[in-house]
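As you look at this complex, bear in mind that one protein chain is not there, while each of the others sits in place.
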Amino acid sequence: MTTLNRRDFLRALGITGSTSALSACGLDDNWYKTPVESILPYVVKPDQVTPGTYTFFATTLTDGPTGRSVTARHRDGRVTFVSHNRFAPGRPAIGAAPLLELQRHYAPDRITGPRKGEAAISWDDGLAALAGAMKQSVEAGKKIVFLGGYTSGAMKLLTEQIAGDYAVRWEPLGYEAEALASEQVFGTRQLPFYGLDKAGYILSFGAPFLGGWGDADMEERYGTARDPNVGHRVARVAWVAPYRDQTGANADDWYAAAPGTEAGVARAIASLVATKTGATDVATLLGRVDVAAAASASGLTVADLESIAANLVSGEGIALPGGVSGSVELAAATYLINMALKAPAERFHLGGYSGLIHSTDELDEVLDLIANGGAGVVVVGDIDPVYALPDAMNVADRLSKADLLVSVSSQPTATQALAGLTLPASGPLEDWGITNPREGLFFLRQPAMTPVHDTRSLGDILLVAARGAGLEPAVPAGIPMPTFAAQDWAAYVREFMDKVVAGGQVGADARWIDALQKGVFGVPRVLPPMLDAAPIAWTEPTALAGGLILHTVAHHLVGDGRYADQPWAQETSDPLSGNLWGSWLEVSQAWAEAKGLVRDDLVSVKTPTGTVELPIEPRPGLRDDVAVLAFGQGHEGGGRYANGYGVRASGLFAEVASGAWTPAVATVTGTGGRGTHANGGIVTTMRSTTFTDEDRAFGVHVSAEKLAAAGDAPAHHPGELTGIHHLELDERLQAKGETYENFYLPPDHSTYRFGMTVDVNACTGCAACVVACYAENNLPVVGRERASVGKQMNWLRINRYWEEAGGHDDVKFVPMMCQQCGHAGCENVCPVLATYHNIDGLNAMVYNRCVGTRYCSNACPFSVRRFNYHTYQWPEPFNLMLNPDVSTRTMGVMEKCTFCVQRIRQTKSAWKDQEGFSAVVPDEVWQNTPACVEACPSRALTFGNRNDEAAKVTQFAKSGRTYEPLQELNVRSAINYLAKANFHDDPTAGHHGGGHHEAGHDEAHAAGAAHGHDAEGGHHEAAGHDEGHGKQGGSAEAHGAHGEAHGSNHDEHGSAEAGAGAH
Amino acid sequence: MQGTENPNRPATFGEANRDIIRVLLKPSMGWAALFAISTAAMIYGGWCWYLQLVYGLGVGGYNPPVMWGIYIVTFVFWVGIGHAGTLISAILFLVRSKWRTGVYRASEAMTVFAVMTALLFPVLHLGRAWQVYWFFPYPNQRYLWMNFKSPLMWDVFAISTYFTVSAVFFFVGLVPDIAVVRDHSTGLVKKIYGVLALGWHGTMRQWHHYMAAYGFFAALAAPLVLSVHSVVSWDFAMAITAGWHSTIFPPYFVAGAIFSGCAMVITLMLPLSYAYNWEKYLNLWHFEQLAKMCLLTSGILTYAYGTEYFVGWYSQNPYEWGIFYWRATGEYAWAFWLMVFCNCVAPLPWYIRSMRTNPAVLFIISIFVNIGMWFERFNIVVSSLAHQFDPAVWTSYWPSEIEWGVMIGSFGWFGFWFLLFLQVLPAVAIAEIKELIQPPTKAALGAVEAK
Amino acid sequence: MSTATTAPAGIRIKGIYAHLDCLLAGIEQLKSEGIRGFEVLSPLPRHEIIDAVYEGRPSPVRWWTMIGGMTGINVGFLLTSLTAIQWPMINPGGKPVVALPPYAVIMFECTILFGALFTALGAIVHTGLPGWWLDSALKDPRCNDDKFGIVFLRANVQDEARITEVLRASGAVEVTTGDDTIYEVPNA
Partner (left out) sequence: MRSMTKQHHDVANLAGVVLAFATLAGCPMPADYDATEAIDFPRKTHSLLPPAPPAFSEEAKGWHLGSGMVTGTGPEQPIAFPHYTHVTQNGMECEYCHQAARKSIHAGVPQVSTCMNCHTYVGKDKPEVAKVAEYFAKGESIPWKKVHDLPDFVHFSHKRHVRAGVDCTECHGQMGLQGKDLVGWGVDKGDKAAHGDEHGDEHGASHDDTSHEPGPVTVIRETTMQMGWCLDCHATHPSIDTNYGNKADLRRAELKDCWTCHK
């Protein structure tokens, strides 16, 4: 106990004038005294670094098909955010995975240094042990095996040089069915490229192309296809699967085929299409198809199949294969549909990921080799087969038979726990590399920061070991390629680029510098597919039966389990159920009703191979005989955020047959217990109540009738299955806030009125925006206990509204964040002026002024404010990831979305330096400012200055679909939503005459400044598209200016110590 | 109607003095037991609040969008309780109602202590209670002031004004009575009361200005009573939350406050009258009048409930009607129907005279009313928030043990002060009782002697 | 309450009454004889006595109340407006910087608060409270109990007989002269 001296006492009372600065210090908790902080200057400062400013590095985060080039935002020695690299193909959006990869980089349970068993050793010892083992292995004539996830480019070459044919690339929820089918149909094991943006009708048999499936730009291409402001039409999506996942929920049409019959349906559709288009080669391959039998087996009607086939043909369709449980046969049938459609190469070609994809059977063979003592050294990369494969495959036992099992994963996993030697490899932000995500396209990876822990580059580990073991490259050196002689991994990468990619030394330095700056080189190649197949032995479709048919899908953010230790992935609500932190069994509402079970009731799921107990989540969008369990949870050997959450799905399945997680027949019975899956009290299903969301106009839906009435019925537009352009504004939504009588004058926004539009039609519910918000704004993660009662801190949430329309359950994903109201409910009520309306039209929140009455939250009709119930802290080294520009909040303080005001101010500041003090920042520079907009892959979010008539956001807000939720409250929100339009084959469409629509059509086009590209060129085909992209390119240039501003002159940052524990 | 006069009055001034004063500073065992319970509850509440301060508000049951819970419910409850006292002492004074005399002192004390209790909650419920001084206008180097447009700031002004005015009013009324106590005591006690009595000796100069000032206090307090609960109701009505945003709230809240306050007076005074043997001062005649008051305000409340529903239905506003429909049928329907029963149905027996003159019935119904009024606030605060505009965030709230503890603590705090008051200050206004006694006159004496 | 007959040095005369009508008669008689400068003691505020003594003159406390109320309304307005003008850009909820409807509430509360406090102050000033220094002749506990009193603190010596006569005649149960006994309340 210390005694208070007089000054302290006065300070404690807060009565002297000079105490006031600290009396506001609730936020940093140093109430009365602060420790003296040190300022440690550089001894010799690197030229390109100025403390307190940002440096951007173009690099690549993920390998494999989803490889994505990003710019890493570096400041004061650490990377705090990653954005899309504007030089890479695709629209400028980032998605959730790279951000999760960023958090993975700082995971508190990463392995911090080399270990032998559990004991820490030095790198020299570790590498010597590896080299020694390799040498022994070679001498003993045993194999060196490398097991890793999908890898391309330089690392693929290096692993092949070391392990030869025993460099296995496999992922549990990978693309092996697609790859094997490709081999079967096209004669090459290469993934196709799906040009969704060129399609008018997208038919998926369960491939979750909006949930991380396919290449990294898939969602962006979908966004383009669905964006009436970009293309000349809006693509229609059909979904043939027994359940709808996040991707399926976005589909316009759902054909609930019985489990096990999808391949039959696909084949029947292929044959119908082939008949229509006269594709005899395809018809031959399909053999004799009984469409009626396929339809009846699947529970669909022949008319359904014919309608699909007709839409495919007339709508420039494209077919996508099955998802996690899609068989090789299904994938082959979908390829044949595309071949039968005679789709142009830009819509469907073989230029997708060409890195090798091994099937589970092949992995099984290698495991057998290991089990039989044929492997001397087994190096396991960042995959976790022990966790991911069914218990029946005895992966752990077989792996243990290796002479030396080496894990190079720096994340703790069940497989790593078995390893005799752990040599943690650096993460992608700390490493060099070249990946090849698509045929002809290369991304460079370069270190964006020094390693957080004592880790080394995987390339260096392997090179040193290979040299130490005196290995000869297992790949014949017929063509020029880097060798083990490379000085280090960075040199190897450089050599790879010069020799393998570019094929020569001419202009090498300039090329290298260009690649370092841009991160991207090469151009995607289009490989037109050629049928090269022996006759295929088709099986006749039979529906699975005998209980609930259990399907597994990738968890929406955790994926195949790799991001299970990332709290952002765990705490972001599931798009469909709103659940988080765990597993739940999704069943249909009818099934639950029949069993007398309700949400959160515990059930026991019993399959021939295992039993688990978990809560249920009855929801629309599932056949009554289907249950869905997400993959990726239920870890035991993982990090602290992975262990003990949810159940492990793979235990319920038998062997993975021919590359697909064949659905298991499960017996599901209620245990009578109640579970929690931390849904945070989120309501999912809003059907059949008196007061639905439609009444409340949060998620507004444009019905098929309205579309038809607008002269936009699909029937009126040949080649176009949807017609959103000509939609008149719903009269209920027409009354804009401005038309209301106001007691007070509207607020004065002299220069800027920042605003946003949210296109509900484009939003896929992927939650990338939520994750980006967590990353940018230092949102604390509160954990399952508190999240289960709704205390999570997300500023941005995605509401989901199920609604029955036209015989379908349609879901609307509505991102909801602070609406930055002009006449805000929250501002009036704050007694201490901690929240107010600022001159830029933002609803400001001053954390250090907040006393925590929480009145603002109650007065917010959108319920978007979040309260700090505790002073949350970040386990090290998560604290390094904190954004120093944003204050971290302490207990008792309200917080909310600010449209990333720190970025807004940085942009303004940079513009001031560039253009002078009074210059107004133009729209192009604003567009990507908030983190959520930057992250949104489908471009549902548009940000800008609504005082600027020409700004995109202003134009979009005038769209025929625009609405403001709760606009009758006259809060003058700054966010306009654009209504969702679901395009069903409307049975009533035929009743509408075609007479009136032409005029409306033209008028809409003439007036449609909002439909920017349309206004210029009317209806165009692919050429118009290119033009449109040219426009996009134009704004990309402007982005460049913006990016430059980011890169060179940043200001208005917080002091470096702003992030708690930043140092 | 039993007449406008108390049927059972003391005979002389002296008798009134002694009857009232005899109970002071003589704690009975029953009193001690109640006092111990109150103190324990108060300490427990303090402990719970300490935990909340240290760990943060997360120890409560809040989850967005329900960010106000039983702290605010109890706050409004206590402010409501605080209304009866000033109503009885000020408004009934202005209209020269005679039955106020017996009950007004104790109910005024109840008011002051209830407002003291209510004043705790705006501090207790803060996320950063240590910054509460930002609520007050004081010059500071930051040039920062408060938002006078905030209903919460109106609340700060209204309730602190109400507390100040009622406390002054209470004390002013007490001065002549403390003088009586002083005169009847000795030693140190006399000195203490002597200081408190401010040297009151009943000279005409004192009485003259005193009565003028008292009248003005009453005149000022009367609109204040009506305004304070109006302002409290604006805490809700000024926020655009459905179920809160309603122009009917001020009269509705004021009626409810009077209703709950009068019921609380019955609850507190009825046992008091028996325990202190104060039949002459507080008897069924008084309680009957209070019961009538309750009946009137219960009727107003019932009408207000009906109006809310009618307007909700008639407007066909999905948010309004949604919340009212859900309130009566949803998760908190039990609380709603409990409220309806306690506030609209339970007082109905009081229409029968024998019911409102039966001590047991009076007491039981008054308890019902107290419970009902607490739940009315619970319904308003919690159920409106739990089903806010956006159906995607609909949630439910149940208080945590910490919140219950703090609420129990508030009852303990009230009990502590009220019980202390009963022991140290005259709980019936002696001077005003004397005004109701026929003053001794020679003429009357002569008449008696003449007989 | 004029003191026309009061001489620099006077004599204390105190009459104790048990009956209200006798007291009133005594007051009237004193007034009719032109004798002033007495104070009346009463255990309760009877309007008859106040009217008899003050003859309908109202208490000046009302001016205090009015001045207090007017001060309050101005303080309320100035406090809200001037503090808001200091931050012209911080205008929450779309309201103008100086918005009268919400400020009216503060102004009202300030009116009541200042009115009440000024009234209390005025009452204290005019009643001369605290009255600890009052003459001991006025400190008669009987007159807080059930007796009334008429007290001359400094009556003219030549009036003594006349005053005593009037008091006795009007029915005082006890008349003392020059007495400075400290009275205790009976049966305390």
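We call the chains A, B and C, going by the order they appear; numbering starts again at 1 in every chain.
Throughout what follows, contacts are C-beta pairs under 8 Å (C-beta built on N, C-alpha and C of every residue); 3 or more make two chains touch, one makes a residue touch a chain.
Everything numeric here is computed off the predicted structure, so don't read it as measured data.
Asker: Since one chain is left out of the picture, which of the remaining chains does it touch in the full complex?
Answerer: A, B, C
Asker: Touch as defined at the start, partner being the missing chain; which of A:S271, A:N311, A:T898 or A:T942 qualifies?
Answerer: A:T898
Asker: Can you tell me which of A:V782, A:L796, A:V921 or A:A935 touches the chain that was removed from the display?
Answerer: Hidden-chain contact among the options goes to A:V782.
Asker: For the chain left out of this view, which of A:T112, A:N394 or A:S909 touches it?
Answerer: A:S909
Asker: Considering the complete complex, identify which of A:V168, A:A297 or A:A844 is in touch with the unshown chain.
Answerer: A:A844
Asker: List every residue of chain B that touches the chain not included in the displayed model.
Answerer: 28-30, 32-37, 39-41, 43-44, 47-48, 50-51, 53-56, 59, 130, 140-144, 271, 274-275, 277, 401-402, 405, 408
Asker: Quickly run down the residues of chain A that touch the omitted chain.
Answerer: Interface with the chain not displayed, on the chain A side: 1-2, 4-5, 7-8, 12, 18-22, 24-25, 27-45, 50-53, 640-641, 750-751, 781-783, 785-786, 836, 838-839, 842, 844, 846-849, 870-875, 885-888, 890-892, 898, 901-902, 905, 909, 912-913, 917-918, 1049-1058, 1060.
Asker: Residue-wise, where is chain C in contact with the chain that is not depicted?
Answerer: These residues of chain C touch the chain that is not shown: 87-90.
Everything that follows uses one rule, which is that only the chains that are shown with their structure count from here on.
Asker: Looking only at C-beta pairs in contact, point me to the busier pair out of A-C and B-C.
Answerer: Of A-C and B-C, it is B-C that has more C-beta pairs in contact.
Asker: Could you grab the centroid distance between chain A and chain B? Build each centroid from C-alpha atoms only and quote it in angstrom.
Answerer: 57
Asker: For chain A versus chain C, what separation do you get between their C-alpha means, in angstrom?
Answerer: 81
Asker: Listing for chain A: what residues touch at least two other chains?
Answerer: In chain A, the residues touching two or more other chains are 825, 828-830, 833.
Asker: Do you know which chain B residues sit against two or more other chains?
Answerer: If we look for residues of chain B contacting two or more partner chains, we find 145-147, 149-150, 153.
Asker: Quick one: which bits of chain A touch chain B in the complex? Just the residue numbers, please.
Answerer: Against chain B, chain A makes touches at 14, 17-18, 20-21, 23-24, 26, 578, 680-683, 686, 690-693, 695-696, 698, 786, 789-791, 797, 799-801, 814, 816, 825, 828-833, 849-855, 857-863, 865-871, 891-894, 965-966, 969, 971.
Asker: Touching chain C in the complex: which residues of chain B?
Answerer: Contact set of chain B toward chain C: 12-14, 17-18, 137, 143, 145-150, 153-154, 157-158, 161, 164-165, 168-169, 172, 175-176, 179-180, 183-186, 194, 198-213, 216-217, 220-221, 223-224, 227, 231, 234, 431-432, 434-435, 439-443, 445.
Asker: Help me check something: in the complex, which residues belonging to chain A touch chain C?
Answerer: So the residues of chain A touching chain C come out as 744-747, 822-830, 833, 835-839, 972.
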